[in-house]
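Apart from one protein chain that is not included, each protein chain of the complex appears where it belongs.
Entry: chain A
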Amino acid sequence: MAEPARAKPKPTPETQHFWDGTKAGELRLQRCDACANVYFPPRPFCPSCASRKVSVFKASGKGKLYSYVINHRPAAPGFTPPYAIAVVELDEGPRMMSNIIDCPQTPEALELDMPLEVAFQQLDDKITLPVFRPAKG
């Protein structure tokens, strides 16, 4: 029997650009053309000033570890515990949930505010997830 699968996102018209971006190896955010607010998750208007004039741009992919848990039980389908569920604060301002790769999943290794950089984890031919690893150098 196949392993139970990890929850897979299903894009909507408003989020398609984000998932097209991760598939192309880019972390895409949105910036308001009127007030310059950078925001996440995606939507076709600025949640700060309500302007519909917004632009998609490629983010730096750099951020830092804002907070996390190391989940032991119950584990989500497709995950082997213990695994960290992290919230990353991007250099551009917004925060996003993600996982931390290339790093022991321990409190000692996962230091708050440690610099991180984006990496991409392909789930299938449609969906690639943005994950983060400790920044090099």
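As a convention for this text, contacts are C-beta pairs under 8 Å (C-beta built on N, C-alpha and C of every residue); 3 or more make two chains touch, one makes a residue touch a chain; residues count from 1.
The working rule: contacts and distances are computed from a predicted model.
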Q: Out of "Peptide/nickel transport system permease protein", "ABC transporter", "Thiolase" or "SufE protein", flag the one the UniProt entry gives for the chain missing from this complex.
A: "Thiolase"
Q. Looking at A:51, A:67 or A:122, which makes contact with the chain not pictured?
A. A:67
Q: Just name the one of A:36, A:50 or A:112 that touches the chain not displayed here.
A: A:112
Q. So which of A:24, A:49 or A:75 would be touching the chain we can't see?
A. A:75
**Q.** For chain A, the residues touching the chain missing from this view
**A.** 6-12, 15, 19, 40-41, 66-79, 82-83, 85-87, 95-99, 107, 112, 123, 129
